[in-house]
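Now for subunit A:
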Amino acid sequence: MKVALFITCLGDVLFPEVGKATVAVLERLGHEVVFPRDQTCCGQMHTNTGYQHDAAGLVRHHVEVFERVLADGCEAVVAPSGSCVGSVRHQHAALARREGDEALAVRAEAVAARTFELSELLVDVLGVTDVGAAYPHRVTYHPTCHSLRLLGVGDRPLRLLRAVRGIDLVELPAADSCCGFGGTFSIKNADTSTAMLADKMSSVLATRAEVVTAGDASCLMHIGGGLSRLRTGVRPVHLAEILASTT
Partner candidate 1 sequence: MSTFLGMPGVPVRGPAADTAVGHLTGDRPFPAAARDSLADTQLRRNLAHATSTIRAKRAAVVTEVPDWEALRDAGSAIKADTMARLPELLEQLEANVVARGGTVHWARDAAEANRIVTDLVRATGADEVVKVKSMATQEIGLNEALEAVGVTAHETDLAELIVQLGHDRPSHILVPAIHRGRAEIREIFALEMPGVDPSLTDEPAVLAAAARTHLRQVFLRARVAVSGANFGVAETGTLTVVESEGNGRMCLTLPETLITVMGIEKVVPSWRDLEVFLQLLPRSSTGERMNPYTSTWTGVTPGDGPQEFHLVLLDNGRTRALADDLGRTALHCIRCSACLNVCPVYERTGGHAYGSTYPGPIGAILTPLLTGLTGGDDPNDSLPYASTLCGACYDVCPVKINIPEILVQLRAEHTEAHADRHRLPTAEAAAMKAVAWSMADPARFARAGRAAALARHGIRRGKPLLPLPPPLNGWTASRDAPRPSAESFRDWWARTRGPSS
Partner candidate 2 sequence: MTAREEILSRIRGALGDTPSRPDVPRTHRQQGVHRPGTPELVRQLIDRLEDYRATVVRVAAEDDDAIGQAIADALTVRGIGQVVAPPGVPRAWTGRLADVVVDEASIDARTLDRIPAVVTGSVVAIAETGTIVLDGATVCGRRAITLVPDTHVCVVRAMHVVQTVPEGLQRVDPRRALTFVSGPSATSDIELDRVEGVHGPRTLIVVVAG
């Protein structure tokens, strides 16, 4: 299958390894990955911070870029981010409608219908749970809020992780509670965000895992930023990176 990679703005600039890992997993499974160079950002930060007019231009751009590749032989768009896929699927059309652009809304819905978060693409579209990975580490999985509730990815990431050879997967206590990131919430309400982060870190530390993983680089950046500040020795590693690993 020919799949277009939506790298996300954060992934492009801060976490290119996540994108490389996504490419590696898909190519190992025999799929072709294309990277539409014109892509930028889904506009989620703008939308969620109250700048819908500014986001509207980004939505339009995103729709134009990805409908072009979908028309050009790509069967699906994949992003290693539950949150950005959530924005594409649940915000783009609504935002276009609020801006009074029904035509754009319809086009956004068409793109959204073929956009998948990585675990969704692997399990639902490509029908695999064993991607041939090996990762001999003690790992705990945080199901990020947007993957869990907005997309409803359920246990797909866990099914993928359970099939990884050598992994010691431990359940995270209070897994479904939010890590406190929330985009600009982490800055506007830094104290509350930190209180939530503290509890999430206690849960992670209670597992005695060496690696905490998730399907969203943004939440991992948050949890990892806290774990690193406290020098806990626990590393954040994106789900895609574990699935790409073969040693």
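Quick note on selection: all candidates are chains of the complex that A comes from, given by their letters.
To be clear about the criterion, a contact is a pair of C-beta atoms (placed from the backbone, for glycine too) under 8 Å apart; a residue touches a chain by one contact, two chains touch by 3 or more; residues count from 1.
If you're wondering where the values come from, they're calculated on a predicted model, not measured in any experiment.
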Complex member touching subunit A, one of 1 or 2: 1
Subunit A residues touching candidate 1 - in the complex, by the definition given at the top: 4, 7, 9, 11-17, 19-20, 34-41, 43, 45-55, 57-58, 61, 68-69, 72, 90-91, 94, 98, 145-146, 148-150, 176-178, 180-197, 221-222, 224-226, 228-229
